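With one protein chain removed, the remaining protein chains of the complex are shown where they sit.
Chain naming follows the written order as A and B, and within any one chain the residues start at number 1.
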Amino acid sequence: MSEAVYPESEVFHTEDMTISVGPQHPSTHGVLRFVVRTDGEVISEALPDVGYLHRSIEKIGEKCTYHGYVPYTDRADYLAAMFANQGFCMAAEKLGATEVTRRGEFCRVIACELNRIASHLISVGTFGQDIGAITPFLHALRERETINDLMEEICGARLTYNYIRIGGVGYDITPQTCDKILVFLDHFDPIIDEYNRLLSYNKIYIERLANVAAITKEDALQYNLVGPNLRASGVKWDIRRDIPYSVYPELEFEVPVGHGEKGTLGDCYDRYWVRIQELQESSKILRQCLKMMPKGPAISKVPRKFKPPAGEVYVRVEAPRGDMGYYVVSDGTEYAYRVRIRTGSFTAMAIIDKLSRGIMVADLIALIASLDVDAPEIDR
Amino acid sequence: MKQFVDSLIQQGYFSGVPTQIVYAIAMIVAALVVLSVFVAPLAGVTSWLERRVWARMQSRVGPNRVGPQGVLQWLADGIKNLLKEDLIPSAADKLLFPLAPYIVFIGFLCTFVVIPFGGHLIVADLNIGILYLLAVTSIVVVGILMAGWSSNNKWSLLGGMRSAAQIVSYEIPAGLAVLTIIFVAGTMSTQGIIKNQGWAPWDWYLFYNPFTFIAFFLYFTAALAEGNRTPFDIPEAESELVAGYVTEYSGMRFLFFFFAEWGNLYVIGAVATVLFLGGWQVPAVGGGFIEGALQFMVFFVKAYLWVFVAMWVRATLPRVRVDQLMALCWKYMVPLSFLCVIGTAAWMVVFPHGSRWASFAMFGLGVLILVLFVRRLQYQIRNAKPELYLRPYI
Partner (left out) sequence: MNGFGSYIKNIFETVTTIFEGLAITLSHLVRRPMTIQYPDRLAKPVQETLPLRYRGILEVDLDICTGCLACERVCPISCITIGIDMNKETKQRTFGHFDIDICKCMYCGLCAEACPTGSIRHSQEFEGASYSPSGLVRHFVTKPVSLYKPKKGGETDPTMAKKVEIGQKYLDEFATPEGTAGAGES
């Protein structure tokens, strides 16, 4: 870049061009825009421009009853809708001091882990697609279709579930559905291996991702990254282990952390590999839950007009994209005073500019895909 | 074809017209026949086949409604695009923007005059056949650069520049691999190269010596890069540059670029067959018409096999980044192709008439690689779980 370094008479005068990646772009994971200043290939600055998908979900929370707001939380991140539901329901339960039945907790964990598998499948699938490999995306979607069918049997909807309700879950999981989930898990575990052989071990793919946009541990903590992005940089932090909720303390699972598999610690390949490992961990958790499911009611008695006493609460759940936090303030009426949703993708936007100095446009796409940002989560 | 026209002149047609004019008109007519009867449906069917092959590799079905098994999908696409509004962006260069698809088309169509479809079925048997082909395919670069520049769109410009760098760089390994075969064959004419090979696989130039074996893979990879196919499809990288240099094009102009790309696949396959796979050589069957038809079928099948392989590779591999692409070309392929050239030259000094043992050994190696691949494939199929249907759809 020859901005003002050399006098113009000596060097052929070049300028940086400012191009805008998005908002209509096949791979910005939703409606996002980046204003990129580049000299053709190497980026000198990439500023995110968010807000294209803002639907004022937080404001709607002040106008809806607690029960009626749960379907809205589905849309806060439609790829991980169960976790959004669960976060809000946990916040409302804490405010109203409501108990959740034990069977309800297990149903919640089953539904959430299935949703985690579905969300990570989309993440690794679109990651492959952004790098150019179109086939693994469809294989991932094929598996996700089976999960969608399972969700349809559990709660009747394929994407926006409204399954987790205040006090438990909305529909019970029948034993036939449990059997089908087991059949799916037996089918799914070898498929991850096939997927790895097709994509993850491919030399071209590794060359594209290794050593690209490595995030150091200190940077990750300073920029407040969460979820697999943080774990890939070496920080072992998982809400399910460190601030446990629901029945996670009784389940045995590992928390995959990045090790610099094929390059530096915290590069794009690490973030991808952590997600693949989380798929396997979720499968383990599901099997344990299906064995440990107790009998009993799936929801506890909650009044139709839910009026929690005045107070505020902050609840965190481990969503596939990081820790999703719900800060709910109640003023004693049946409408919340303030609902604030904290999502991992929004904070991940901040680190994109810092990391994108000096990488190429193709790497910027790989970086955005590896952070697994999701436009509805960013803009809410 | 020359003999055919000569026989027609001797029989008394075209009397009174100078022979050169007759030759010229015959050549133009033959070229037009080849283009309209062969090339246009071929590019269209290739587009349908690409979509079907991709779809089956992705566990889905692909277009199967228009015509039997969807074969006429390309007609439907063509008609739809013809009926679309012809958009030229107001800030685009008014002369170059409409012109660019045609230049790309010319670059691709001119190659068909030297491709031999059979023993005597060639439009013009130039004695610089292969050199002409390499030269003419470079016209495509001009067209792509024009498309990128005249769109007046930074994304298109990026795509055009990348493409120019890519195509120009990959000319070198492609040309050197071709040079390897020209050393062995002694002639640049396509018919000449085929006539020097035999019909049996161990007589093909592919297995002639280890250097031509490597040269084949180098040629195929370089030709994929020149045709802007994945893993080298950066100029039209869908997920990075929206659509690269074709971003501003819509309707039939857009299709022209892809028409040229799909047809170019056949040219790649045909050149690979001519140079390395023995062309239209068949065992002596005797009889003019049957032998001609058999030669045509053999050539077509051999060339189309490489079209299928190009689609297969596109469905499997991710894209390489631009600097990695350049590194691959200059650091890996150019040294290897020089090695092939020098190695073949040395081989020809040591074995002036080729070595049967080396041919058989290389053929054995090729068969071994194929057997390993088939065993890997059987392992995949054996371990593949049948598709999981949780509901009784079917």
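In the analysis below, a contact is a pair of C-beta atoms (placed from the backbone, for glycine too) under 8 Å apart; a residue touches a chain by one contact, two chains touch by 3 or more.
Model, not experiment: these values are computed from the prediction.
**Q** Specify the residue from the set A:Phe34, A:Tyr72 or A:Phe88 that touches the hidden chain.
**A** Checking the options A:Phe34, A:Tyr72 or A:Phe88, the one contacting the hidden chain is A:Tyr72.
**Q** If the hidden chain were put back, which of A:Val36, A:Ile181, A:Ile204 or A:Cys268 would touch it?
**A** Final answer for the missing-chain contact: A:Ile204.
**Q** Can you tell me which of A:Cys64, A:Val247, A:Leu265 or A:Val313 touches the chain that was removed from the display?
**A** Only one listed residue reaches the unshown chain, and that is A:Cys64.
**Q** Of the listed residues A:Asp39, A:Glu152, A:Asp189 or A:Asp219, which contacts the missing chain in the full complex?
**A** Counting the whole complex, the residue in contact with the absent chain is A:Glu152.
**Q** Looking at the whole complex, which of A:Glu194, A:Asp219, A:Glu261 or A:Glu312 touches the chain that is not displayed?
**A** Looking across A:Glu194, A:Asp219, A:Glu261 or A:Glu312, the contact with the absent chain belongs to A:Glu194.
**Q** Provide the residue numbers of chain A that touch the chain removed from this figure.
**A** Residue positions of chain A that touch the missing chain: 64-65, 67-72, 104, 135, 139, 142, 145, 152-153, 155-157, 160, 162, 168-176, 194, 197-199, 201-204, 295-301, 304.
**Q** Under the stated touch rule, tell me which residues of chain B contact the chain that is not displayed.
**A** Touching the chain left out of view, chain B contributes residues 53, 55-61, 64, 312-313, 315-317, 332, 373, 376-377, 379-381, 384, 386-387, 389, 391-394.
Methods note: only the chains that are shown with their structure count from here on.
**Q** Quick one: chain A and chain B, Cα centre-to-centre, how many Å?
**A** Computed from C-alpha means, the inter-chain centre distance equals 43 Å.
**Q** Quick one: in the complex, what on chain A touches chain B?
**A** Within the complex, chain A contacts chain B at residues 17, 19, 24-27, 40-41, 128-135, 138-139, 142, 146, 149-150, 153, 180, 183-184, 187, 190-191, 194, 198-199, 202, 204-205, 207-208, 360-363, 365.
**Q** Would you pull the chain B residues touching chain A in the complex into a rising list?
**A** Contact set of chain B toward chain A: 54, 57-60, 154-155, 158, 161, 230-231, 233-234, 237-242, 315-324, 380, 383-385, 387-388, 390-391.
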